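Pasting a structure here, questions to come.
Only a single protein chain was left out; the remaining protein chains are all shown in position.
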């Protein structure tokens, strides 16, 4: 069997189905989408791509099927879904997710059309697989779908370890081989076998620490916010169709931003890491409820009002493009609903482990509202933002 | 400068002082004391010794002094204390700590006499160091003592990473280089600089997960309890002096246990991993308060009573040697009092991070009372123990 | 001091000079140039960039200076040169080196102009450094230049370890901390101290195995050859100036290739890994001397003649663009001239170690002439190439 060398899982044997899928443009495209998008502006080694991550997820799915006794066409479908689980991502992964959802009304794991058409569809069918069934697995549907997208999925097992390996931050090093070996089905639920409360806690904690240290680092958040707004402007000021936007790679998007006058400065700033800085960085209890819960249109209105206020106040010109308001949702904890066998019964981790509540509280304590602006306009924008948003200081 | 290769820190440069200290019998003895004593019966790769750990602590102390600008004789004293911090340990480290404290009234970090006499004293003095001052640093006293023994000490930074490396359990991989770089003195307190709440949380979590998965694994606890009781019996039935006992190595103690008729069976069981099994394994809320809080004499009385009850009940002979009652204290969390600079002020991690309470609760949820017995006597001993101790089932 | 997390060296402290240099567009550009260019088509994890490598080289230079007692402005100049040693690289690093040398007559380590102008020059001067002197160090000139570019340079120490980390191939894991500690100056020569013949052999061997397994993998060679020819065609068919070409990033070059009709197909093939295949793959002793030694114009003539012959022979159309002849030079072994102290004298490794000759012979045994073509034209091109080039079969 063919094999591919991987820096995380070492030697990944590649079945014929996977070899054929890997040759499609849809999967090759993932070579050009970075797993952690703007995080690499903070952790310069974090240049790994969704292509290698997809291979890793395929590998773990293969192991999981083997350990769970899933065989034949069902195992083939799971392997295909694992390999393909990220083909629906837009350029820069999660950073353009909001833009794409608003314009196309489609989430990145809705891949039915993509899998049914083109080379992907042809390859799946030539191996006797129904693209629709594979798409359902990608969306986490059904018994086996839990392996691909669920609180115990192989996607998470791969990315935590891989992101740790490539950033150099040790917190993501979960015990994925133990997790795999502990998987079992109880009726139709994927659960961890007895004696694995700590295994589950370990994963939960890894994710929480990676959130705080890596995924939500303020430099990455700033770059991500800049990228999202530039993407919106690009779509508003050119005839680029959202469908085409969604199928771009990282570098094609960067190229398009460079070529469009309305976004050329943002492109230069992203390329040269000459980013906006924080004008406001406020904790949850300092921010009015209405701001925390603001939807996108309200956020834009805040930005305009802050810009006007700042522009009126000082000698510096401040335009709406100079102000970015960034209100993150609360960090999710899908792992908290992991089910573990305890004393013979299936229980939710959140009911079993007092750590879950502790981590949730820690997540809230780390929450920050950010308002970003060009470095030279920080004083004006900061003062205006505090006033407009009603942030306590 | 001489250097020693280490599997964790790679290349450890060794100064003249350290080279001379390493040649003393007191430090060479640590080659024969395993860092994790009975844990290796669960994690077979965990054969690392207090010798290599001491080298690692020396290395980190050296780095810390350099980053903190501690120089000259004060740095030399810190390096010496780091290298010597474990010379006071008895055979099998923490497993014989209770025995030694009861017989000698001395804790393993009280090393004043040891450092003032013999080759150690001579080496320290020949390098212009006062053994008493070094002993104070080992005991964590004074400003610089915090680096050697305190909630931010280099001892912990080394052992968490080293224990992870050698067990294969990933949870101990803390970000020790970031911790080192974040150390600073505020007045006379060793604290973490601003922006390091998560760094501190990472260490806290690492320790909690290592407690649950490694340090308090039931197989290691059983072997540890067997070893402790055998050590008591050895001291009771031979003329071995406690002072000599405390200076033994792991293998000398095992040899002595083999040679003494009262402990030969325990020695064989430990050597061949033919251990007692769990007759009772009960959660905190199932155990009467009086049992949880029982002191050593009360525990012994429980053991005798359980043995008598079991012996009376059935056809199997049960003697007091067949019953071990093991009531651990609550896991400590020294890291929770770590001080971190937040918004310009020094704060205790426990006041800043909701994680601390979550971990404390998780520690309580993992607490177990153990009663152990030879495999063939489990039914009788289990039933008797539940009755005698009043454990709910 | 600021610090950057690195997946290889962990925690890299960044001095003020380095922080300022890192903010220049010239260094930020290296974020967009992959260290191993087309190798990632074989080893999908190998996406690391010349930016993180430059940081690693800076880190090792800093350590080396400290161990060698190089201080003050001289150390600053070495650190600057280490950080800047790759700013002269064109897009895709070594793969466009030939193109750039032919068009501009300049090698990538001739960076005098680059360092003297723009933001780089300003930063260097503001820190009291002479750009010309730094450029000399980059070129390996002078006593300290050996640390930056020489047979014992920190560049090689970093890339062997980094390439191993990111490809997952273990062969590059040299003992770089021992190498650093063994560096010393004898008169003006940088040498390894006594007892380090095997340390030097280890590096030599690592490089030889990485050559065979990674750097000269046939898939990377094919992609590299395609890229080079496409770059030539791009420069020939557009008004892109060679100076501008040389300052592109990987993705800007790929974008330019996509936009130019003469190279659009090559761009698509590179992006989707739909590469040419091997029509001929011949050992050294099967290839006539004149072919091995052919210069670039002769190679092009061979390609045209092969295309004509193949086109004439069969039903398939074969144009000159369909044929790539790839004759690599013999793999270099700069490490073989490493000087090591043996019995008190400085000796060349090649004179001391019989391994050098063994590795050289192994390198010759691995040498291959490649002729590449689109998959469907392999039979015609292969037959024609063997005839035209006189390759034995």
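Letters A, B and C mark the chains as written, and numbering starts fresh at 1 in each.
Going forward, contacts are C-beta pairs under 8 Å (C-beta built on N, C-alpha and C of every residue); 3 or more make two chains touch, one makes a residue touch a chain.
Note that the coordinates shown come from a computational prediction; the quantities given were computed from them, not determined experimentally.
Residue B:43 is the one among B:43, B:59 or B:302 that touches the chain missing from this view. Set against the missing chain, the residues C:132, C:328 or C:358 yield one that touches it, C:358. Within the complete assembly, residues 169-171, 173-175, 198, 201-202, 205, 209, 212-213, 352-359, 361-362, 364-366 of subunit C touch the chain that is not shown.
The missing chain lies against subunit B, touching residues 4-8, 10, 23, 25, 28-29, 31-32, 34, 40, 43-49, 51-52, 55, 165-169, 250-252, 254-255, 271-274. Summarising the interface, subunit A meets the missing chain with residues 1, 3, 5, 10-11, 13, 177-178, 180-181.
Note that in this section only the chains that are shown with their structure count from here on.
When every chain is represented by the mean of its C-alpha atoms, the one lying closest to the mean of all protein C-alpha atoms is A. The best fit of Cα atoms from subunit A onto subunit B calls for a rotation angle of 180°, in steps of 5. Comparing the residue numbers each copy contributes, subunit A and subunit C share more than half of them at their mutual interface. Subunit B and subunit C have Cα centroids separated by 50 Å. Remark: subunit A and subunit B have CA centroids separated by 41 Å (rounded to whole angstrom). Between subunit A and subunit C, the centres computed from C-alpha atoms are 34 Å apart. Looking at subunit A, one finds that residues 169 touch two or more other chains.
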